[in-house]
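This report refers to the structure that appears directly beneath it.
The complex appears here without one of its protein chains, the remainder shown in place.
A, B, C and D label the chains in the order they appear, each numbered from 1.
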Amino acid sequence: MTDFMLFLPELFFILGALLFFIFSLRKSPNPAGFHRWAVVLSAVGLLITVASSHQEGMLFFNCYRVDLFSQIFKVLLALGTVWVMFSSSELKGIDSRQHAEYYFLIFVCTLAMMMLVSSVELLTIYVSMELSSYSLYLLVPMRRGEDRYFESGVKYFMIGVTSSGFMIFGISLLFGVGHTTYVPQLIKALPAVIHQPAAIVGLVLTLAGFFFKLALFPFHIWAPDVYQGASNQVTTYIATVSKMAAAAMIIRFAGLSGGASPGLVKLLIVLSIASMTFGNLVALIQKDLKRLLAYSSIAHAGYILIGILTLNSQGFASAIYYAAAYLVMNYSVFMVIMKVADDGHNLQIKELAGLYKRSPLLAMTFMLGLFGLAGIPPTAGFTGKFLVFAAAVHKGYLFLAIIGMVNATISLYYYLIVFKAAYLLKPVKEYPAIAVDMWTRVMSIVLVVMTIYLGLFPDQVVSLTEAAARTLF
Amino acid sequence: MNSLSTYLIISALLFSLGLLGILQRRNLIGMLISVELLLNAANLNFMAYNRFLVSDPVTGQVITLFVMGLAAAEAAIGLSIILALYRKMHSINIEAAQKMKG
Amino acid sequence: MGALFRDPVLLATVLGTNIPFFSMAVILIFTRSNPRLSSRISVGSIVVSAVSAISLLVKLFSAPALQYQTLWFCSGKLNIAFGYYLDPLSLLMLTIVGIVACLVQIYSLGYMAGDPGYSRYYAFQSLFAWAMMNMVIAGSMLQLFIFWEMVGLASYFLIGFYYEKWSASQAGKKAFVMNRVGDVGFFLGLILLLIGFGNLGIPELNHAAVTHGLPKGLVTLSALLIFCGVIGKSAQFPLLTWLPDAMEGPTPVSALLHSATMVAAGVYMFSRIFPFFSASPEAMQVALAIGTVTMLLSSTMAMVTYDLKQVWAYSTVSQLGYMVMALSAGGYFAGVFHLTTHAGFKALLFLCSGIFIHEFHTNDMRIIGKKGGRRLKIPMVCMTIGALALSGVPPFSGFFSKEAILTVLAAQPSKIWYAAGLFGAVLTAYYSFRLIFHILFPKDGIEEQHHHAEHGPDAHEHEEEHHGFAFRAMAIPVMFLAGVSVVLGFTEHGLEHFLMRLVPRAGEVSAHARSAAAVHGAVNATAAAAAHAQEPSGSLLMVLGISAGLLGITLAWFEYGRKGASRKGFLSHFPAVWKLFDLRWFLDILYRKGLDTFVYAGLTSLFVKNDRRIIDGGIDGICVFTEGSGRVFSFLQSGMLQFNLVLMVLVAGAAVLYFVI
Amino acid sequence: MDTSGLNFILQAAFWVTVALTIAGASIAVFPRNILYNVLGLALALTGIAGFYLYLGSLFVAMMQLLIYVGAICIAIVFAIMLSRPLHIEVPPRPARKVWMGILASVVFFIGAVGVALKTKWQVAAGHVYEASKWSVQSIGDALLTRYELVFEVISLVLLVAIIGAVITAGFSRRLSS
Partner (left out) sequence: MTAMNMAGFPILTTILMTTIIGLLVIIFIPPEKTKLIKQVSLVSASLGLALCLWLYHAYDFHKGGLQFVERVLWVKSLGIYWFNGVDGINLPMMLLTSVVLFTGVWTMWELEHRVKEFYALIFLLVAGVYGVFMSMDLFWIFVWYDVSLFPMYPLIAIWGGTRKEYGAMKLTLYLLAGSAFILPAILFLWAKGGGHTFDLFMLQKIGFSVFDQKVAFLMLYLGFGILAAVWPFHTWSPVGHVAAPTAVSMIHAGVLMKLGAYGVLRIGMTLCPQGAVYWSHLMALLGTIGIIYGALAGLAQTDLKYVIGYSSVSHMGIVGLGLATLSVNGINGAVFQMFAHGIMTALFFSAVGFIYDRTHTKVIPELGGLSKTMPIASSFFIFAALAGIGVPLMASFWAEFLVLTAAVKVFPVAGILATSGMILSALFMLRVVQRTFYGEKNPKWEHIPDVSMFLTVPRVVLMSCILFFGLFPKVMLDVIQSTVIPFVTRF
């Protein structure tokens, strides 16, 4: 029975998925009804996840561990899912006949990611990872209309399967040197053999799969196209929820080396610097808002990696915090995008012109989200960066903090350009005021409060993340 | 002959051939075929380790089985995406899909 | 606060010196729009100041030097005091300032009548009076410096009073900046003293200098630096050109600030810390040279100009040169005495000129003469008295003070200074009477008709105006000053006694000087020489002095006064020299050129270019580079999937290779 | 000895398998005709099934033949037939891309071979290879114990794949109706 309780969030999401599977079999689609169901279900799912957030235990013959680390990420995943579901009221980017499948895939994907963060066995991890990937592979090409976006689906798929090929190859090497597929045993076994090429290469290649999910340079190549090509809601989901799982898994796997491999750290440093720099630089020249955010997400992957590459609990905690903050801020931005582009088209930066007049509240949410992403206090994004850099500097990587801050300055430029569009520019043509319903208002305020609260009062969250990070060791 | 490194080298070769296929084939189905080679290379690794190194002889085999299953699902999804692309673009050449860039 | 009311002297000092400040504030803030009331407030307050100055002088005539002091602030070990130092010198100067300022303000009632900036004028006059009086009684050099600057500020405003005239504002700016040049030296000198000595109190400084309390090098260096302040304020060479330009201001301002009082502040400051200066013979020698050069240069300039006020301005510069010469030759009393008499007669000269200018709306002496300047009897007579005093003709005040100076100079070991002084006296007399004769005996007689034709219709009104209140307001101070110029000379001995009584100076022979002279070898030499030289040749010197003055007057008569004189001046035969004198020895051109080429075209444009091109350009370049690299990197994200995959695989492969090798 | 002869045959067969596999893989990658590729893939997969036999697992070898050669290759062939006419000549590949691809794969190949050779493979403590140590039944045990979750999840994966394939490829009953 206790086992059942431990698995409750996942079970609930399976239930949700099945429900929408059944819905998908119905003859006449009812998008509004589906949306209500989805919001309610995911909200209940969130509640359940939160309620079970302090559970601990092992399941499925030790393949599955429920602990603070996994539960925090499950809460984040559920939270992101609720938000995406909430914003799916403007799901115009997907044919209304496919909405049931859309919700089904989202639920499955969230479920897969929840299993991913809890899994402590390589095959389980791989299969969960593939399940979530497959759902996303399918969600991306669901975009209705414009054919030119369709290529993103096939690109995503090809890059995804290649990365997954690397990953399974890496897992095989880990299996070869560690003689086991259990992560806890690997943690014990690997540091001793980490100087063996197979061990470290296996680790790196396994990480490559997660880097792909996190869109870290050079596994980022799908991100701009997919962000641009997928419907707004799916992009939001990929940009927020799936990043959580990826971050969690990178934290888990980076810890496998036990800090015994300077080469790995060097590699991660190089990747994080490359990712930050590349993302920020290329974002400077973007016109499409979602594409810009894609590059920004590449840069943020670099920041998260800075926290991770310290390979100590402080760094991991900071990375968890950063991921959570990133979820909130990124969703703030995407929510506004979805509201503004309520017909589901791709928002160009200049289309934001006059947003402050069309909806001051949304504009404020958007602004805080952007500033959060840019790392300006008192938003959560700043505190996240602060923690990440603190961890890096504490470990002795002063230069990394400097490079990170310089990058943050570069990134500020394009965030400010977006901000300028929303607050300063006069619209070329008259856009209608945006209908903001009560729920959206509430959501905006919640997001604003969360962004600032996380930024100014990080104490509880930080201790929580630290407790979570400690469970990894 | 029947040593670990032989298998590992063969698997490396298969993996690299798969990579090569992915990197230079323009036919999307051709790329998908190459991906299958990647997975098979990994499977071969698993089986080899299972045979030569690992104490429990079952794990590797089970993993191989699951990877095969996943490969099947992957192929199904991949082919469906490719077919959808073909319906939209009347081509399954990856070079037809390079409008999004920058 | 209580002490203020218990001590009448302090009360009089504080009240007398500060009441103009309040009048300024009241005028600027409240009564700007009411010129009459403004002028009354200002005149009333300056009268109070003058009265309190005189009463202080009377009350403390034979009292010892008084010092009031309170802590202004302290910073670390630095204690800055605010205080008053009332000794004969400051009391004398305070009185001079009070009286002249008072007279000039009364005069201005007439002169400035109807000017749109009437209120403003009085506000700045009050500001000046306040600053000047506070400077005079300042207890420390820093305080003196502060009010010295404030005086400069008032001067800036008053010179640029007619600010809509470009030349006026330009002159104001020039005055301020050139003064600043000197002040920077002054300031550095003070800082040096502060660092080396730690105290800037005037009595303390003098005492320390006399008793060898200061290292020699420090004294010389800081004395030289402080002397820069004198150079700036008292328009000494090489910073003398601002003063003639300052004549752009209203004439009463020229009378008050730029002849009688403010420019004398430099000399006053010199005499204020005279013992300190005396402790450094080198500095004194430099000062003597500068004073002499100034005196001669400006006299030559005065010889060629036709502008009434310019003549007096150059003359002021040259007389200031005399004072500096006197002081730096060790003639403490001579310098101060000349300052006193000069204040009287030069104010007189300016105020008289002001009447002419007010009447004829021109500064050109030839036109004034032509239009009948000599018919304005009162100013004409008074101006002649002033000119006689300036030329050192007995029995006018200038004679006595100039004699005192020449006596001191004669006592110098090198006679060249004395010769220069005499030569200067000749020139002074020459240019003064050149001006007088130009007005008295115009070249082609007086153009009666023209004058009347021009003013025909409103002649009556015109007359009315000039013989009404305005004229009286101008005439009374003039006559008063003329009287002073006549009698002031005879007070020499009384003044000397008054001044010398307390000064631990190293100059003239006196009982008080003995101690100072005894301990101070270097100064002793000058003092002794002066003491010895004075007695035997006293009458000879006097004769020489008088004859120098008369020679100049005669020369002027010969060229300008007598019938049939060419009225061209002997210098017109040497056009090059004329031009040299007229262009102020090219000093202005030099400065202008220097400023234009070195500062504006040189450093400024260099820096601006550096800012635009190098610094800003660099930063913009970084931005452009950043964005450009963004564009370059975006090629990595080509739409072609496999190129991207190659990158990915290459990195993965490279990572694998890295770990294998 | 008889065994040496058997050994020789086994060895020869092994190298033949290697050759077939590599040839198959090459055929799967190099020719521009997609049908050859599929056949090459099938050949390579069969070869790999042979390796599995050498590695002692008849069961996995069978599975390989069933799932891969049987199912996946057929699916691919169907896809080919559904997509584009086979007779259209494709232009030759751009050389740059080929060279870059070769470079990247060679780098990875060297790396992977390096890993294989430079690693001192340690044999696990309990490792004794005996065919009798496991059976299909123990695989089944594993599937229902440690891999119970995976076993369940894989069904979900297949469900997703089926639904996804249906909606993406546009064979949805709603769309077609």
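One rule holds for everything that comes next: a contact is a pair of C-beta atoms (placed from the backbone, for glycine too) under 8 Å apart; a residue touches a chain by one contact, two chains touch by 3 or more.
Computed from a predicted model, the values in this text were never measured in an experiment.
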**Study point:** Among the chains presented, those that the missing one touches
**Key:** A, C
Point to revise | Full-complex contact with the absent chain, from C:9, C:37, C:51 or C:153 | key: C:153
Point to revise | Hidden partner chain, touching residue among C:10, C:51 or C:184 | key: C:184
Exercise for review: Return the single residue from A:51, A:398, A:435 or A:449 that touches the missing chain.
Suggested key: A:398
Practice item. Determine and list the subunit C residues touching the chain excluded from the picture. Key: 28, 32, 71-78, 142, 145-147, 149-150, 153, 156, 160, 163-164, 166, 168-170, 172-173, 176-177, 180-181, 183-184, 187-188, 191-192, 194-195, 599-600, 603-605, 607-608, 610-611, 615-616, 619, 623
Study note, to complete from the structure: Interface residues of subunit A toward the undisplayed chain are 314, 317, 356, 360, 371, 376-378, 382, 386-387, 389-390, 393-394, 396, 398, 401-402, 405-406, 408-409, 412-413, 416, 419-420, 423-424, 457-459, 462-463, 466
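Going forward, only the chains that are shown with their structure count from here on.
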Study note, to complete from the structure: Separation of the C-alpha centres, subunit C versus subunit D, in whole Å, is 103
Exercise for review: Would you kindly tell me how far, in whole Å, the mean C-alpha position of subunit D lies from that of subunit B?
Suggested key: 7
Point to revise | For subunit A, residues that touch 2 or more chains besides their own | key: 123, 127, 130, 134, 137-138, 141, 151, 153, 155, 158, 162, 166, 173, 176, 179, 197, 201, 224-225, 282, 285
Exercise for review: Please set out, as single numbers or ranges, the residues of subunit B touching at least two other chains.
Suggested key: 15, 18-19, 22-24, 32, 43, 48, 53-55, 59, 62, 66, 70, 73-74, 77, 81-82, 84, 94, 97-100, 102
Exercise for review: Indicate which of the five shapes (line, ring, star, complete, other) describes how the chains touch one another.
Suggested key: complete
Review point. Inside the complex, what are the residues of subunit D that reach subunit C?
Key: 97, 100-101, 103-105, 107-108, 110-112, 114-115, 118
Study note, to complete from the structure: Interface with subunit A, subunit C side, in the complex: residues 626-627, 629-631, 633-634, 636-637, 639, 641, 644-645, 647-652, 655-656, 658-660
**Study point:** Contact set on subunit A toward subunit B in their complex
**Key:** 122-123, 126-127, 130, 134, 137-138, 141, 147-155, 157-158, 161-162, 164-166, 168-169, 171-173, 175-176, 179-181, 224-225, 228-229, 282, 285-286, 291
